[in-house]
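Here's a structure for you.
A protein chain is absent from this complex, but the other protein chains hold their places.
And now, subunit A:
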Amino acid sequence: MGMATEAQFHVLAVDDSLIDRKLIERLLKTSSYHVTAVDSGSKALEFLGLNGSHEDGQRNPSPASVSLDEDQHQQDVEVNLIITDYCMPGMTGYDLLRRIKGSSSFKDIPVVIMSSENIPSRINRCLEDGAEEFFLKPVQLSDVNKLRPHLMKGRSKEMQQNISKRKGMEEILTPDRTRTRYNELEVV
């Protein structure tokens, strides 16, 4: 694949309204983001590979990325930002925010909340509990422009982590390399 710096950012959009999903998708695509839009918090968690029956972090080797089960498909799905509606049946956007922030694998993904209702206590609670931004609906291009710094920050953090990880792995692999090859020959 291409260099991390050139890959498109991938945004996961969550909204139970069909119209609002179409709107946010267009807003994000216009801003050159790759978009996945789902209609509920539980579908968002499913997409990330986080659900009630698995413990957070077990299947996920690196932050902000997930490998799906072999019986689904072999694909690394990386999400760089989650933008979610607040008012949704079942799991609210706030519930989703809490789940993401409570997950060791996904807590570093920036989360943005959208709402049609301007309720200061609601807005404050979301921001205090880890939401990066709170947008009032209808969301506009000027709002979506505010996402970029959060995405850039996430990417540079991830690159730092990749660099230290790679260094760590190199130190582990080198001494064992000849031994591993020898073992493979024996099996054959």
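Throughout what follows, contacts are C-beta pairs under 8 Å (C-beta built on N, C-alpha and C of every residue); 3 or more make two chains touch, one makes a residue touch a chain; residues count from 1.
Just so we're on the same page, contacts and distances are computed from a predicted model.
Not shown: a single chain whose UniProt protein name, out of "dolichyl-diphosphooligosaccharide--protein glycotransferase", "Dynein light chain roadblock", "EF-hand domain-containing protein" or "Histidine-containing phosphotransfer protein", is "Histidine-containing phosphotransfer protein".
Of the candidate positions A:H10, A:R99 or A:K137, contact with the hidden chain is made by A:K137. Checked against the full complex, the candidates A:K22, A:K146 or A:K165 give a single residue touching the omitted chain, namely A:K22. One chain is missing from the display, and on subunit A it is touched by residues 17-20, 22-23, 26-27, 29-30, 87, 116, 137-138, 140-141.
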